Structures are given as C-alpha cells and as structure tokens.
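The structure's right below; bear with me while I get my questions together.
All protein chains but one are shown at their positions in the complex.
So that you can tell them apart, the chains are marked A, B and C in the order they are listed, and the count of residues begins at 1 in each.
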Amino acid sequence: MASMNVQAKALPPLRRPNGWRTAGRVLVRKPGRIAGLVIILTFVLMAAFGPLLYPATLPSDAAQIYAPPSLAHPLGTDFQGTDVLAEIITGARFVLLSAFLAAFFTVVFGTVIGLAAGYARGLVDSVLMRITDVFLTVPQFPLLIVLSTVWKFSSPLALGFVLGITSWGGLARAVRSQTLSLRERGFIEAARGLGLSNRHIVTKEIFPNVAPFVVMNLLFATTGSIYSEITLFFLGIVPFSNNNWGVMLNMAFFQSGAMYTTSGLLYLMSPLACIMLVTFGVVLVLDAVDEIFNPRLKGV
Amino acid sequence: MNYLKFLAKKLLGGLAMVYVVVTFTFFLIRLMPGNPVLARLTSLLQSGVPYQAAKQQVAAMYGFMPHGPLIVQYFDYLGQLLHLNLGLSIAYAGVSVTHILMSAAPWTIFMVLLGLFFSFILGVAAGVVAAVWRNSIIGQSSTFLATLLHGIPQFMLALAFLYLFTTEWRLFPFGAPYDAAIHPGFSPAFVGSVAYHAILPILAYAISGYGGWTLAMKSSVISVLGDEYILAAELRGLTRGIRIRYVARNAFLPLFTSLTLSLGFMFGGAIVIETIFDYPGLGYLLNNSIGAQDYPVMQGAFLIITAAVIVSNILADLLYSLIDPRIRRA
Amino acid sequence: MIQVVNLQKTYPGTRGVLARGEVRALRGVTLDIRRGAALALIGESGCGKTTLGRIVTGLEAYTGGEVLIDGANIAGMTARDRRAQFRKVQLIPQDPYAALNPTRTIAAALFDPLRLLARRGGKDGAWIERRAVELLRLVGLDASETLYKYPHQLSGGQRQRVVIARALTVEPEALVADEAVSMIDVSLRLGVLNLLSQLRRDLHISVIFITHDVAAARYVAQDGQTAVIYRGEIVEMGPTDDLIQRPVHPYTQSLLSAVPVLHGLEQAGPDRFIPRPTEQGESNDSSSCLFADRCPFADDRCKAAHPDPEPWAGAPDDRLVACFKPKERKVVAVPLSGRASNQ
Partner (left out) sequence: MKSRKIKMIAAGSALMTSLAGLSAMSASAATTVPPLATIAQITQGAPMNMFNPNGLKWGALDEMPLAFPKNTADMSAFFPGLAKSWKITNNGRTVTVFLRPGAKWSNGQPITATDLVTTAACEFAAGWIWWDLGSVKAINQYEVQYTMAPGAKFNIFPFGVLTQTIVPTSQYAPLLPKNVWTLIKQSQYAGTDKAQLALQTKAQADLTLLGKKISAFAPKTDVSSGPFVISGVNPGEAVLVKNPDFYGAANIHVNEVVLRNYTSNQGIWNYMIGGQVNQATSSMPTSIKQRAAQTPGNVYYQVPSYYANSLMFNEHVYPYNVLKVRQALAYMINRNTVQAIGEPVSGSPVKYIDGMTNQQTSDTLTPAEQAQLTLYRYNPAKAAKLLESAGFKKVNGQWELPNGKPWTASLYVNSSYTDWVQGASVVANQMTQFGIKTSPVLIQPAQFATEQSQGKFALSFWTIALGPDVYWAFGRLYGGLDGYNMIGGKLSYTSSVSKGNWVNFPQTVAIPTYGSVQPGPLTNNLAEAMSPTVLHSDTAKLALVSNRYLPAITLWSGMQAGFVNTTNYTDFPLHSSPVMLAGVGFYPPVGFWMLQGYIRPKS
C-alpha cells in the first residue's frame, strides 16, 4: 500500500500505479469473467494461428459428403466432404479481424466526432450533429446493401471500414452529450484557466472520462459487426472468395440445404455456435470493463 | 403555437433527411460500374436466347436510357420524385418503380411495426418483472431469457422458425403475404389469411427485439427505483402495485427515445427475415433488385425504407411529446 | 495588478414566450487590486460576485468595460496572449472534488501545466517532478502520500490544497478563491484560509476572496479591502475591519444583521433590521437605487435617482458607498462584556 510509505523526507520513492496489473486483477475476480476471457482468447488464438495449421485450401472428398462426427472430423464434414472444424478454425480470422476493425472504426469515428462536437459546440457541433443524424436515421443494413453495389468491400479492412462508417452515429451522439456535461465540470475549467491547449483538454482531461464507455462500445460494436458481416455473407451480398463463417452459412443454407438433414445440421450449426460463443464471451467480460476503468479501483 | 412549431421543425428535418438520401442514392447509382442493359442481355443469353435476338429484345426494352449532363438528370429525377415518379424498372422492363414498391411496402411496414410493437410491449413488461423481482427466481429467469434471446442473431431465429414451422411441422405457410385465392379487402377471411402468413416473420422480429427491451427496461427501472421520490412513495405507504406503476411509467420514458433508433434496425432486419421467408416485402425487393442490378427499384426501395424510418421517427417523437411535455420546450 | 473598469456582463435572456428579459449580472464594477493585496467580495448568491471572479480568470467573456492585467488591456489581444495574461490569475473553485479530474492522478494534474513551463524554460523532466513535490510541500502536503494518488483517495482539505498547488504551478500573480472553503469540513477550513494568507505573504500573490461568509472574508482580508456587491454593483467598499465594524450602506447592514449571534457571549446590535421582502420581483430600473424596494430607509429620492459610489465622509480612510442616505447603524453583534470594539 502506497500510503504506508513512511519515508517522509527528501525525495520519496514515488510509486506509480500499474494499470495492467489492476486490469488483470479485476478480470479474474469472478469466474464468469475468466470464462469470458478464455472464450475470447481461444477465438483470438484461432484467428491468429488457425490458418497456419491448415493448407490454404482445405481438401474435399466426395466420398465423405456430410460425414457424421468422428475422430478424423470432430464436427463432421460439409457438402464437399471438407472437415467442418477446419473450416471453423480457418474461417475465424476473417470474421474476427474485420469485426474488430469495424468496431475500431466505429469507435474512432464516434469518439472523435462526439468529442469534437461536444467540445467545440456552436456551428461545428450543429454541422457534425446533422451528419450524425443522417447516419443514425438511414438504416444501416439497407445502406450496406446499396453500398455493396458500387464498392466490393470484400477484404477485412474494406469491410471493417464500411461497417464502421455506417455505425458510429449512436456512439457519437452519446460521447457528445457526455462531453457537453464534462465540459462544465470544474477540472476542465481549471485546465483552461491554466492555459492548457484544447488538444490537451480533449485528449487528457475529457477522453479518460469517456473511455470506459468507449471501450464498452468497442466490445458491443465487435459483436454487432460480427452479426452484420455474417449477415452480408449469409445473404451473398458481398462477393466472396475466401472461407469464413458467413460463407459457411450461405453455403449451408442457400447452396447445399444443410438445414434439412441431420447430417448437414452440424455444418450449419457450427458457425452459428461460434458466433454465439463470441458474443457470450464478450458479454461475460463486459462487466469488468467498468471496474478496470473506474479510478476508484486504481492504485489500490 | 409551440407545438405547431415543434411539429414543423420535425417535419422539415425529416424532409431534409429524405432529400439527403435521394441525392446520395442518385449519385451513388450513377457511379455504379455495371450496365443494366448488358446484364439483361447476358441473362437472356444465359437462358438460351440467341445473341441477335437478345440484342434486339434488349434494344426494345431499354431503347431510351437517361442521358444529358448529370446535373440535368439529377434535377429531372427530383422533379419526377415530386410527382412520386421513381422511374421505370429494368428487370420488369418499363413497369413503374412506384407501382412495384407499392405492392411491397405495405407488407414490410405492417410487419415491422407489429413486430416492434410486440417486442416492445412484451420486453418492457418482462423488464419490469426482471427489475422488481430481481432477487427472485422469476426475475432472474426473465433476465436470463432476455440475455439469451438478445444474443441470438435475427437470421438464426428466422432460420429456426423456417425449419421448424414450415418444413418440420408445417404449421405455417411461407412465400406469400396472403392466400392469393382470397380477394384483398377488409373481410375476415383476408385479414385471417394475412395474419396466418405473417405470424412467423412477426414472431422473428418480435423475439429478436424482445431481449434488448427487457434488459433496457430492467436497468431503467432499477435506476428509477433508486430515485428519492420512489422512496418517498414507499414512506407514504403506497401499495406495491401503485409503486410499480409509478416506477414503470418513469422508467418507460427513456426507452421511448431508443424506440425511434431501433426502427432503422428493424427495417434493416426486414432484408434478412423477408429473404429467409421469401416474404415479398421491401427488404426482399431490395435484395432481389441488387441481384438483378435493377437500380431504379433498388434506389426506390432504399428510399422508401428510409422514408418509413423517418416518418416513424417523427410519429414516435410526436407521441413522446404527448407523453412527456418537457420535450417540447427543450 | 488587476484593474477592472466599469465591467459589465449581460446574459441574453432565455428564449421562449414567457421569459424574455436579459439578465444583468454586472452593471459597471470598478476595482483595482494591487500585487500582494487581499480583496474580499461579499454579497448574497446571485449578486454577480462569482461572475466577476470568472471574468478576471478568463473563464467568461464580458460585455462591457475593461479588464487590465498588469496594465495591459485584455480586449483586442490575440487568444494566445490573452491566455498568457489570464494564466497570471488562477481560480480556486468552490468544489475541490469537481476541480480535479477523477481519472487522473495528482501527479498528472500537476505535471501537465508544469510541462508547459518546462518547455518554455528549457527545463527537464526531473525538474517537473521536483517542482511538483516542492509545490505540494508548499501547500502543506507530503508528496509521497499524495502524488500518485487519485482525487478520491484524498480528503476534502487535501484536495483543495492540491487545487491550490496546481494553480501555483503556473506561477500566478493572483488567486481568485470562489467560496473556496464552503465545501470543506469546518475543521479543515482554517488551515486552507491560513494557507491563502501565507501564500500572499510569502509569494506576494494577490488574493481575491469571494464569499458570502462575512467571518471568512474578515479573516482572509483582515489587512485588505472588502467590497460588498448587490445585484451586480459595488454598493460599499473599504478596509475590511472598518467596513465590518462600521457599515454605512443599508444593504451591508442587512447582511451583517444576518450574522448569527452567539447567545451568552454576544448580544445583537441594537439597530439590526431585516430587509423588506419584495412581492412583485425587484425592479430592474437602473434609474433608481436597486435596493430601494427592500430598503426600510428609502425615500422618494432613492426611487427617482441612482446613487453612485462616493467617498464616505464619516471615515478618514478610503471608504466608498453608493447610497443617498449613508448612516452608521449598530448592527454588528457586541460582546456581552460590554467592551465595544473600536469605540
């Protein structure tokens, strides 16, 4: 405990709090959070290393169409006799990477625009908020479909960007209203009185106060983006050439009728189960976010 | 006086938004690389029509494509739009887009609004239960159910319904908004048929939205429960029933604002749900028009979906201002 | 150091059908605070004293008159220069908890402005930390117990000291303390007040002390001036002790009448009075005395003309009063022993 430091004289050895250690401690406090963390880490590892475990194109085998689960194929096989587990593992990277990028862009756009509008007020604020209103009102999914006609966003970066740019509205509005109220707080006035720059005030004084909210939104946006991108692939709106969970769903439902057979059901259900698991993991970890960012729990 | 001003402001805002969307789609579509005429030609070839004949047919169908400078086309489009003329379809060779949209729009709007209504009402009720009895088994199971349903993607629900109720148990039909043998009108047979055909999609909307409302209402109720006036009511000795009504009423208001935001999401969901159930609404039309590169229809469908969201937003705002008069002055 | 000439501040009225009138927070205030001097501003809430404080610290714009800092007129300066001028005048706000960013440590709060100075003075990172520790010691805090803590880990008194230390980082020439102790535990108030006096003595910093608490004003500005503000005007001003012992403006008298009497030790001044309540709202008419509606001594002249601050003949010192009928009244509580102070 820092407060127990008894060396009073001269320059005392000053102890800085370690944010990572606190975060770690908060995360392992409840078993649910550990479970959530484990789930998320598993999928992240899958996304990072999964494609390295398998050849670039998974082998197919006409003799093994819709094979039931076995040691060789723990989740059975698909319409062309390809191992479903392998498809799940290699397909995770695209889904998670683009979802994370989408969430990242959502949060960056939403936070920057919200902070700018709330801090600058006046004309900047009204212009930014009118733009935000447009993005909030125009329904995201139809917009994505319309955009897909001119823009082949089939790389993770492009897909992430387009998902991000269509979904930041809500966050921007929330960050703005928080910024507006923070702006009136004493410490912001103090910073202004001290002659600190606007950039400093926005990034160092206001941003840390909205950060927990932003991080929570990052997590929400990740799961939301997974749904959106999977839906785009599922409906076959984005041309696709690689394997991912959304493509699996499209192939299973629209192309190979996996839904109608018990043997094909695993092929359809596996990507769905993965989506649910990721969501579940995020929800479990979510309640730790507030604690991690709450200064009352820092430096203890 | 004030109220009229509020109304006018909302309407003007809505119109401005429609204008933005119109402009956006107009220029977006002019950016599109594809050529609908070529698409039609190739699809004729694909279906076996010889090249020369296909070319001639296409020439007859699309003899006059829009021309002139972009800006002239733009103002022409705006002018036509004022007369509710959205141009002619490509896939349906010359059939007016407005006509096509009108045959699809009512179904979607009807289903989305009903789906939203049910999910909202049921979700809010369950949210009150989850909050007030949060320490009992009823409240906890309500929360659990809501969390579970909230996590299920909409298309997954729709798939499950399709499989279970149209093929496995064959309780419901799919693929049409009503039995075509029945003459449309306000007859019990027609209304019954519409309801029968719409149950599954509406259920999919309602259940996919339900969890979110429950969770939102629960947290809203809990925060209101902490407010001082509730404590005061408790001290005054009001009965539990009256207290719950107090709380629910005040916790309900913040949810109303998110209602308007969720409309866009619901209309977005129409694309998924209608495609899965082959239910011929706007979402289905939008999806198919993309597949057929029928840009005028796509443009129209997108426009009408957005307009529906905007109009519903305005209605929700008006309704909200009736419930909570503070909003008018703010 | 700070000169304020005929300072005016008008807030635009709230829009709407009913409430349209604008609010005149300051109606022409003139003040001159010298380096190292102390000035107490007293008045009831809403009188404009906080607005005055915020204007001289640069947090708010004014709508009329002039503000001069070190002789330089603020109007017409570039934003950058203005910021530099106002950095010389630091605000110590009422609520020390709100004044500190809950997400940042004390160190972060102190380092940022210090870094600004360090950059200008070519100092290094070690200097910043040394200086922070020094400043904390100056305000009576042990750096090892406070520097890397968050605001919520400190007591109210400590927080206010941190706020003062942070204000001192930019080496100000004046501090504006706006109700600076009203939210601190009573037991800790004296320490903070002493700190302000000590800074004034040791660092030759002017202190403007804004309060509604007469006793606190008297304590901080005992060797300085006190100004009484009523509805955006200075109605009476003078050396603190003299003004409190011998108030001549009926409004000052009414304020002092409201100071509680310690029964058994003191007795109420014989002329104590309570101002008349006004029913239809106070008139906003600047052509009369603004206190006339509530003043028990007002006559027709008070309602017909507006009094300007003028030296009061009854005192040798430099006392100003804005009243047509200035009269010394015995409203201050007198100790029971019968020994009247100053008489």
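Convention: contacts are C-beta pairs under 8 Å (C-beta built on N, C-alpha and C of every residue); 3 or more make two chains touch, one makes a residue touch a chain.
Quick caveat, the model's predicted, so the values are computed rather than measured.
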The chain left out of view makes contact with A, B
Of B:15, B:31, B:70 or B:95, the residue that touches the missing chain is B:95
The one residue from B:13, B:254 or B:280 touching the chain left out of view is B:280
Cross-chain touch to the chain not pictured, restricted to B:116, B:292 or B:310, is B:292
Contact residue for the chain not shown (choose from B:26, B:77, B:107 or B:155) = B:107
So that we can see where the missing chain sits, which residues of subunit B does it touch?
-> 34-36, 38-53, 55-64, 88-89, 91-95, 99-104, 107, 162, 166-184, 188-189, 192-193, 195-196, 275, 278-280, 284-285, 288, 290-294
Mind pulling the subunit A residues that touch the left-out chain?
-> 55-60, 62, 65-66, 79-82, 236-237, 239-242, 250-251, 253-258, 260-261, 263-264
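Rule of thumb we're sticking to: only the chains that are shown with their structure count from here on.
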If you average the Cα atoms per chain, which one ends up farthest from subunit B?
-> C
Dist(centroid_CA(subunit B), centroid_CA(subunit C)) in Å evaluates to 59
Which integer distance in Å separates the CA centroid of subunit A from that of subunit B?
-> 25
In angstrom, rounded to a whole number, how far apart do the mean CA points of subunit A and subunit C lie?
-> 51
The residues of subunit A that touch subunit C in their complex are 2-3, 5, 7-8, 11-17, 185-187, 189-196, 200, 204-205, 208-209, 211, 293, 295-296, 298-299
Per the touch rule, the subunit B residues reaching subunit A in their complex are 13, 17, 20-21, 25, 28-29, 31-34, 147, 151-156, 159, 162-163, 167, 261, 263-265, 267-269, 271-272, 275, 283, 286-287, 290, 293, 295, 298-299, 301-302, 305-306, 309-310, 313
In the complex with subunit A, residue positions of subunit C that touch it = 57-59, 83-84, 86-87, 90-91, 93, 95, 98-105, 107-109, 112-113, 116, 129-130, 133, 142-145, 147-153, 163, 166-167, 169-170
